[in-house]
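Note that one protein chain is taken out, while the other chains of the complex remain in position.
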Amino acid sequence: MMENLKAITKDELLNEGEKLLTGGAKFITAVCRDLGEQLEVTYFFSLKGGTEMYPLRYTVNKEEEVPSFSQITLATVLIENEMKEMFGLKVKDLALDFGGHLLLAQDSPVTPLLKTTGKTASKGGD
Amino acid sequence: MGLIEKSRIKSPWILHFDNSSCNGCDIEILACLTPLYDVERFGMVNMGNPKHADVLLITGPVNRRTARVLKNLYAQVPDPKIVIAVGTCASSGGVFHNCYNVLGGVDKVIPVDVYIPGCAARPEAIIDGVVLALQKLASLRGDKK
Partner (left out) sequence: MAARTTVPFGPQHPVLPEPIQLKITYEDEKVVEVVPAIGYGHRGIEKACELNEYTKNIYLCERICGICSYIHSVSVVEVTEKLWPVELPPRVKYLRTIWAEMSRTHSHLLWLGLLADAFGFESMFLQFWRIRERVLDLLEMTTGQRVIQSVNVVGGVRRDISPEQKKTCIETLNTVRKESEALIKVLTKDYTVKSRTIGKGVLTKEQALQLGCAGPTLRGSGVREDARLTKYDAYGELNYEPVVEEAGDSYARALVRARELFQAIDLQLEALAKLPEGEIAVRVRGNPPANEDVMRTEAPRGELFYYAKGNGTRNLERLKVRTPTFANIPSLLVMLPGCELADVPVIVLSIDPCISCTER
């Protein structure tokens, strides 16, 4: 199981994360997961030379807008763009917006990592 | 056989293109150039410019973004040209067959002359494949200008 997991709301993200960063933490990555009606987003921070980890987790409805952590550090800009195009997570005020084409090409499936689009998007094989 | 045909086989210039491979085959191609395997003894030189190349060496499965680049490169290589698909992914899509952004093997986009299987393809196999391609190149005449 994951240690130190802290549930927050989406509005607390910037404050909580900034507190960790000023305490010497380093942003690792964020993970998004499709819960059906909602999306679950977890931001992972590491502390003490990488030996301790602090995940912050919030859950939002799919159509809700969420703040971007890239206002505080550029470290999150790629992963937030990725979550935006893979899950359709509505991240606002991105420091560097790739407009949904960071990884996906013009003719790639849209929001491929959502459970509903998954089966139809895969091609060939089983 | 004219002078140009003869020298083309003695010193084929190669253009290496990485579609979206895992790097495994790419580092094996680079390993071919290093002292242990040393393909330069066959006169092969790795080029960065498609217009200088005779042989197109392609690794990795074609994905939706590189398909266009690959067609573009193929069009720029002057005739007669040979296309070699290095590794299982380039031959058929391999382990990535059910990834949503992968179209499949190189032959989905451009015609392929030689397939080199293996994951990753060994340097010996790559050298064998290129030598096989040269035999085909010898039979092609540069009629198409």
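Should a chain be cited, it is by its letter among A and B, assigned in written order, with residues numbered from 1 in that chain.
In the analysis below, a contact is a pair of C-beta atoms (placed from the backbone, for glycine too) under 8 Å apart; a residue touches a chain by one contact, two chains touch by 3 or more.
Being a predicted model, the structure only gives us computed values, none of them experimental.
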item	value
Omitted-chain contact residue, chosen from A:Leu13, A:Leu89 or A:Leu104	A:Leu104
Sites on subunit B contacted by the missing partner chain, in the whole complex	16-18, 20-28, 30-31, 34-36, 48, 60-61, 63, 65-66, 69, 89, 95-96, 98-102, 119-120, 122
Chain not shown, touching residues in subunit A	1-2, 21, 24, 26-29, 31, 33-34, 42, 44, 46, 49-51, 53, 73-79, 86, 96, 98, 101-105, 108, 112-113, 118, 121-122
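The criterion applied here is as follows: only the chains that are shown with their structure count from here on.
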item	value
Subunit A and subunit B, separation of their C-alpha mean positions in angstrom	39
Subunit B partner contacts - residues on subunit A that touch it in the complex	103-109, 112, 121-126
Touching residues on subunit B, where the partner in the complex is subunit A	63-65, 93, 97-101, 104
